[in-house]
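Dropping a structure here in structure tokens format, bear with me for questions.
Other chains dropped; remaining ones untouched in position.
A and B label the chains in the order they appear, each numbered from 1.
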Amino acid sequence: MPLSSRHLLGLEGMPKQDIQLILDTATTFREVLERPVKKVPTLQGQTIVNLFLEDSTRTRVSFELAERRLSADVVNFSASASSIKKGETLKDTVRNLEAMKIDMVVIRHAAQGSPHFLTKIMNAHIINAGDGSHEHPTQALLDMYSIREKFGTIEGLHVCIVGDISHSRVALSNIYGLTTMGATVSVCGPKTLIPKDIEKLGVNVFYNINSAIREADVLNVLRIQLERQDRVFFPSLREYREYFAVTKERLKCARKEITIMHPGPINRGVELSADVADSDASIILQQVLNGVAVRMAVLYLLGTGK
Amino acid sequence: MPLSSRHLLGLEGMPKQDIQLILDTATTFREVLERPVKKVPTLQGQTIVNLFLEDSTRTRVSFELAERRLSADVVNFSASASSIKKGETLKDTVRNLEAMKIDMVVIRHAAQGSPHFLTKIMNAHIINAGDGSHEHPTQALLDMYSIREKFGTIEGLHVCIVGDISHSRVALSNIYGLTTMGATVSVCGPKTLIPKDIEKLGVNVFYNINSAIREADVLNVLRIQLERQDRVFFPSLREYREYFAVTKERLKCARKEITIMHPGPINRGVELSADVADSDASIILQQVLNGVAVRMAVLYLLGTGK
């Protein structure tokens, strides 16, 4: 059974069976990752371009490992690539890449909708690795995989996403995916960082971190993007930390055992205290491992699915 | 039958049968590129260094894909490499690379003659990927391949190269190759951008784009290198466009169907209008595809030819 789409642009509207297929396929690749030879020949002779027009280390390395472990040929194309600096349009850049007979493009771009745009102008499979503050579907898929791995299921769990919801593609993709899979989703953060009509997406809002902790099974703590604080949404980091940091102390509010997630890189001591990040409640490093498996699953399903 | 040289430095003086051998071999690799598994094991265990000491995206990616699809091991070495920044000479850099047992060097360098220089100091096969405003032989070979693919032959056709002829290695390599293959070659551009004694190379000169369009079977439109306009050769881009841009309107002067080529990246609306670039007359994207096949052919012929 193939996926219902030739691309992975986002989790908005993605059918439940597609998500399930990806998560189930990822289980197979998780096993591959435990072997001494962590490699299968599945995508041999296929060419994948990593078009990371916005800086990234973690996601780029995760995709690159997934691609190599499927034996694909990999070409990296970064923001500093000269053709883009020379003023070539994105359209010309990708149509040129396509002319060279590539099979898939993994794109990260500051402009939301750019992966969708690529599907209009090329035949390669497109995978969204983050477009502006829109979606980051593989991150949400690995988050869901990690939750399912921990709890055996996603349905019926309460997942609270904490932080800058307004500017987070991780939050949005998680909201779409988790609600599709039957979880209860809430968000928590300062009013200035939560979109006004977020409830329309079927999520509850907490403005108080302690209330969120009291209710949730899982806290998915977002990174405060220090490097994007050109516009100011809260008075200072000290204030943010005082009101929203997830700390050992605060977790005492929890009525049940709580699971801590974070997409990384962590600002230790800002949105998450170091002891919580490194505690048994944290599945942050499992998320990283699962990220490779989930990306292998997506690449495999798209690359072999027609 | 091998090539008559161990290197590909330029098309000046290259025998017709060598050019024909490369184009014929490229036909085989064009077929490989249409397969689901676009890869052959021909250069397995050979190491190719891409020594791009001048920025490039398109040519570097094209070579890299060609190399990987021949199963070679690839090492990229860019201008920002620290040993060069530390003041090491080019000679020491390449002799060090050679000591590591590499088989081929693909070099792009701002200094004309640098590929030739490499042949004097190392045993690896040297491929010129552009040296200053001198030669860019693989570009001309892919241009010729694309013309032959379109017309079935090169001989007897009239190819006009339009733009900054003085500073273009693409122009010079095309002139050498096309005249060897029996084409009629002309150039067209502002007087300030055409070398004074260009006729000695056996080409006609047009200073009027409409006259060129009336005569030619093929227009190979060069990129105006906006980023190199530190010295001024024409009053303004507006002037250049007014007198030399290839537009739908202007193409009405043609007396026969005309074919449009461009080495890319295109400045849409400057040297070439967008509608012409995307029209049926344009074979620009075929050039890009053929570039991979032609480079595979060159690497294969040099890498297996002794």
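The working rule: contacts are C-beta pairs under 8 Å (C-beta built on N, C-alpha and C of every residue); 3 or more make two chains touch, one makes a residue touch a chain.
Bear in mind the structure is a predicted one, so any value in this text is a computation, not a measurement.
S.K.: Let me spell it out: one sequence, repeated, and 2 copies placed. What is the copy number of the whole complex?
M.R.: 3
Here is the rule we use: only the chains that are shown with their structure count from here on.
S.K.: Using the touch rule from the top, collect the residues of chain A that touch chain B in their complex.
M.R.: Touch list, chain A to chain B: 44-47, 73, 75, 77, 81-89, 92-93, 95-101.
S.K.: Okay, in this complex, where on chain B does chain A touch?
M.R.: Counting only chain B, the residues touching chain A are 33-39, 55-58, 61-62, 64-65, 68-69, 226-227, 264-268, 285-286, 288-289, 291-292.
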